[in-house]
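Encoded as structure tokens, here's the structure I'll be asking about.
The complex is shown incomplete by one protein chain, all other protein chains being positioned as in the whole.
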Amino acid sequence: MIKVQGGIGVKSYIGKRIATGILTIIFSFCITFFLIRYAPGNPMKVLAGTDNPNLELIEHLTIKYGLDKPIPVQFVNYVKNILKGDLGHSYMSNEPVTKLIKEKVFPTILLTLTSSILAVVVGTFLGVYAARKVGTIFDRVMCGISYFIDATPGFWLGLIFILIFASTFKILPTSGMYDLRIEKQGFAHVLDVIKHMILPVSTLTIIQIPLYFRISRSSVLQTMSEDFIMTLRATGMKESQIFNKYVLRNAIIPTITMFSLSLAFTISGVALIEIVFAWPGMGRLIMDAIMKRDYPLLTGIYLTISISICIVMIITDIVYAIVDPRIRLE
Amino acid sequence: MIENSQQMLKAINSIKELKVGIILLMILIGIAVFAPLIATHDPYVLNDEMIAKPSSKYIFGTDGLGRDVFSMVVYGSRTSLKIGIIAAAISSVIGTLIGGVAGYMGGKVDKVISEIINMFLMLPTFFLILIVVAIYGSSLSNIIIVIGLTSWTGTARLMRAQAISLRERTFIKSAKTIGESEMGILFKHIIPNGIFPIIADSTMSVSSAILSEAGLSFIGLGDPNVVSWGQIIAHGKGYLTRGWWICTFSGLAIVFTVISFYLIGEGMNHILSPKLNKIK
Partner (left out) sequence: MSLLEINNLNVEYRVEGKNIKAVKDVSLDIGVQDSIGIVGESGSGKSTLAMAILKLLPANITEITGEIIFDGVDLLKISEDELRKIRWKDIAVVFQKSMNSLSPVHKIGFQMSDIYKVHKPKASDREVKERILELFDLVNLSERVFDLYPHELSGGMMQRVSIALSLIYFPRLLILDEATTALDVVTQGQILDEIMKLEEKLHLTRIMITHDVSVVSSTCKKVAVMYAGCLLESGYVSDVLTKPKHPYTEGLLNSYPSLKGERKNLRGIPGTLPDLSISHRGCIFADRCKKATEICFNEEPKMMEFDNNWNVACHLVGGADCD
């Protein structure tokens, strides 16, 4: 009746998740590639300029970027290049896609990581506290607030924040990642960036908090009604010990799952916020690429985002398997 | 199971959230349907007064081009409701079918479908929607279809769980022994019996569809031929300091709409799981 050892179970679980991840990347990549290629409109025309595009110029560009070849051939070429680490060149700026992405990746990661971590910590803390004080005014007010925030579009909240804090009270900058007028070095630069980060990070964090609040609250409530809590109480264990050692450890599990599930959603939120705050990250890059039909850039960015999401999801799944021994069985 | 409408009304009345949510929704639908009567101006007309403050003439003020914000918000309700409900309907149908088949059939079919669902969860769907809309055109129907085609995973998982628990029930087994076909059982018994939580969940789908469309319009990928709240906000961004009313009221409209659907969904969930009620 004794089942699998811990080690073997975890490895196969992770293995499966990685396999799913790879499949997803391949799948999403194929979708985007073919969607984009079969789209109406010729990027070359857009690139060559709208008035009286020189036919020869168009032809030249088409051949240069290999768009005259049949699409399956294009696909194979592209895949070959990716495996070499070459994501092609952007139509708009003629720079390598990898270089463009590298430049913009850090600001986006900065926003995403900071806000996600803050949201998880604050949201979970509030949710646990609300669960302990269930039914009180605090609990009910917090639940109500979480509804409102959930119903609020992130980009709108960002605008309202700019309105209040940047325009009316003028205590925080309206946009950008750092002061473009004065060039700061070292620590002053870091401070400047932080100052610029406050509003976008706040917006992103607040938008995500209701999710973690609700999950942790309902999870704690659920756990407290489980049978083993009754057993522990019957043994004379103090409530505080029961809560801190046993309830929390059990209740934290859904939060981890939620973090993993909400990633894809968070990324889209970040992109919109970047636009609102003119934050020089991937969000803006993708918007430009879409407008200008910059296929290589577009595909490259989508690939990068997919891979990043996959990696983070897999890491989260590993954490989940460590925390919850039951999962290792499957 | 709730059988007649009297019982249903009683149930609705007993749950605060549901009551409030439905009232709000009624107001919303009323506004959308009677928009021409409620709106004070034609939302497309460029009046002379631009960036006018809210007043008795222009209840929510005017935007940078002189359009009456109040009327735009009123007409915008049509767009949002249309998109929300139709997109949610599409994703719910797809999700129910896929989830139902996966849960009921089990075995390999289930494994494959579950993998697909997992994959979809990993996709950054918003970007996918962006790309599709940007490239294939931003008409309302395109937007609705794309949102519907990418948001079915939540419903699928729910329906799958329902199907799995239902298929072990005796009445299903007896239907099988009688000789009903698999498809018949799926459509006549499994889906109708598992549908209630799906309906509660679909309100979430409506909310997320409305928010997605708002995001699209904000970037400029919305349908330019209709009035949409996200669009108003996008326009208002440029006049943030001079005309705060443009963004504010359109955003509040979104919040109001989404909340009403959330309340309905929460209320329905309360009917379904009274255990949670006791905890509250």
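Which chain is which? They are A and B, in the order written, and residues in each are numbered from 1.
What we mean here is this: a residue touches a chain if its C-beta (ideal position, glycine included) is under 8 Å from a C-beta of that chain, and two chains touch if they have at least 3 such contacts.
Every value quoted in this text rests on a predicted model; they were computed, and no experiment measured them.
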Original post:
Considering the complete complex, which visible chains touch the unshown chain?
Top reply: A
Original post:
Looking at the whole complex, which of A:219, A:250 or A:268 touches the chain that is not displayed?
Top reply: A:250
**OP:** Could you tell me which of A:81, A:168 or A:231 touches the chain that is not displayed?
**Re:** A:231
Original post:
What is the set of chain A residues that contact the non-displayed chain in the whole complex?
Top reply: 1-3, 226-228, 230-238, 245-246, 249-250, 253, 323-326, 329
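As a convention for this text, only the chains that are shown with their structure count from here on.
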**OP:** Using mean C-alpha positions as chain centres, tell me how far chain A is from chain B in Å, no decimals.
**Re:** 22
Original post:
Which positions of chain B touch chain A when the two form their complex?
Top reply: 115, 118-119, 121-128, 130-132, 134-137, 207, 211, 214-215, 218-219, 221, 230, 233, 236-237, 240-241, 244, 247-248, 251, 254-259, 262-263, 276, 279-280
Original post:
Where on chain A does chain B make contact in their complex?
Top reply: 20-21, 23-24, 27-28, 31-32, 35-36, 39-41, 134-135, 147-148, 150-153, 155-156, 159-160, 162-163, 167, 218, 221, 225, 261, 264-265, 267-268, 271-272, 275-276, 286-287, 290-291, 293, 298, 302, 305-306, 309-310, 313
